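One structure, as structure tokens, below. Some questions next.
In this view, the complex is presented without one of its protein chains, the others remaining in place.
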Amino acid sequence: MKINRYEDISQIDREAKKDYIDRHSAFVHCAAEAKKGEKFTVKVQVGDEYAHPDDFDHYISYVQLWNGETFLTEAHFTPGVLGNMAGQVEVDFHIVPLKNMKLTAMAYCTKHGLWQSDEVKVTVTE
Amino acid sequence: MKINRYEDISQIDREAKKDYIDRHSAFVHCAAEAKKGEKFTVKVQVGDEYAHPDDFDHYISYVQLWNGETFLTEAHFTPGVLGNMAGQVEVDFHIVPLKNMKLTAMAYCTKHGLWQSDEVKVTVTE
Amino acid sequence: MKINRYEDISQIDREAKKDYIDRHSAFVHCAAEAKKGEKFTVKVQVGDEYAHPDDFDHYISYVQLWNGETFLTEAHFTPGVLGNMAGQVEVDFHIVPLKNMKLTAMAYCTKHGLWQSDEVKVTVTE
Partner (left out) sequence: MKINRYEDISQIDREAKKDYIDRHSAFVHCAAEAKKGEKFTVKVQVGDEYAHPDDFDHYISYVQLWNGETFLTEAHFTPGVLGNMAGQVEVDFHIVPLKNMKLTAMAYCTKHGLWQSDEVKVTVTE
């Protein structure tokens, strides 16, 4: 199973490649620290500076959120959720951590396969 | 297929029944108006004043968001996402409306079946 | 939530309507009796005499299998699984019943909404 990864696009010259990599990459956005037993918001977003199409034959069909090797939750999309316009797929999960987490997001593009985010460490304190 | 619905719990006497109905009911929370072609946040929440368990054998396993008869998106959960504590399942979808919407959420409890929210009308303007 | 149901197409005159109803309807195909604790095959099929398109903007995106009010399992599809040809969506689940079941399938068409099968009773014996 080939899994694609984000590359630092500031190091890439070709505009088309910057766009391709950025708009497919999954990102985990959340605070670096969480309180044990309290709700904690984790945004999973696909694309940062660039936007992915939401066409019938080319869209992000799902994103998943993992803590290490543990699957937490996922969202499934149908084309048109972004109005068939290009846009960053975005979903906020509200989870309740009990101990430190290593969060990773996965995103699947119906034309360009599976993409894994960088891991985001969250320190959970009492 | 039996589909359960919210009832106004202020009209219900028995505390156990208030709790049962409220903690299973799906709610759509969003603004009443949206701009056409711009991101619009829709929160799907299960339970309002009361909280549902997140036990291995008793949890909310999925929520769906519909616009009229059109399925937009859904989130799947595994037990433990709320830390195995009681809590309102909550997920924010960011969609891009093009015309007026009638949003409905569905939620499934692994012990108490399928629950449908009230419909929320959203006026979409240019 | 509008849920569509199968109608006996032999009682329908208009060919287009026969086709529309049949190709969207979900069907549960299985034996009428099962052995307690042994694997039991349940086929969920969408369409009986007529075939549904598998186009990017018009396909069956999921089927679910329910036992009464209990969700058992579901399959998600992306367009192209039937080769972008018309065909009956079909998936066989192998479940292990412990007591009598009342099986219902749900199917979702991305253009024509949610369809519920007739209920199929299964007698489970020791």
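So that you can tell them apart, the chains are marked A, B and C in the order they are listed, and the count of residues begins at 1 in each.
Criterion: a residue touches a chain if its C-beta (ideal position, glycine included) is under 8 Å from a C-beta of that chain, and two chains touch if they have at least 3 such contacts.
All figures in this text were calculated on a predicted structure; none of them were measured in a lab.
Among C:82, C:106 or C:122, the one in contact with the hidden chain is C:82. Counting over the whole complex, subunit B has residues 56-57, 61, 76, 78-79, 110 touching the chain that is not drawn. In the full complex, subunit A touches the hidden chain at residues 1-3, 61, 66, 69-71, 104, 106, 108, 110, 113-114, 116. Panel shows subunit C; residues 37, 39, 54, 70-78, 80-83, 85, 87, 90-98 of it touch the chain omitted from the view.
The rule is simple: only the chains that are shown with their structure count from here on.
Remark: the per-chain Cα centre closest to the mean position of all protein Cα atoms belongs to B. Counting the residue numbers that touch the partner chain, subunit A and subunit B have more than half of them in common.
Of all residues in subunit A, those that touch two or more other chains are 76, 78.
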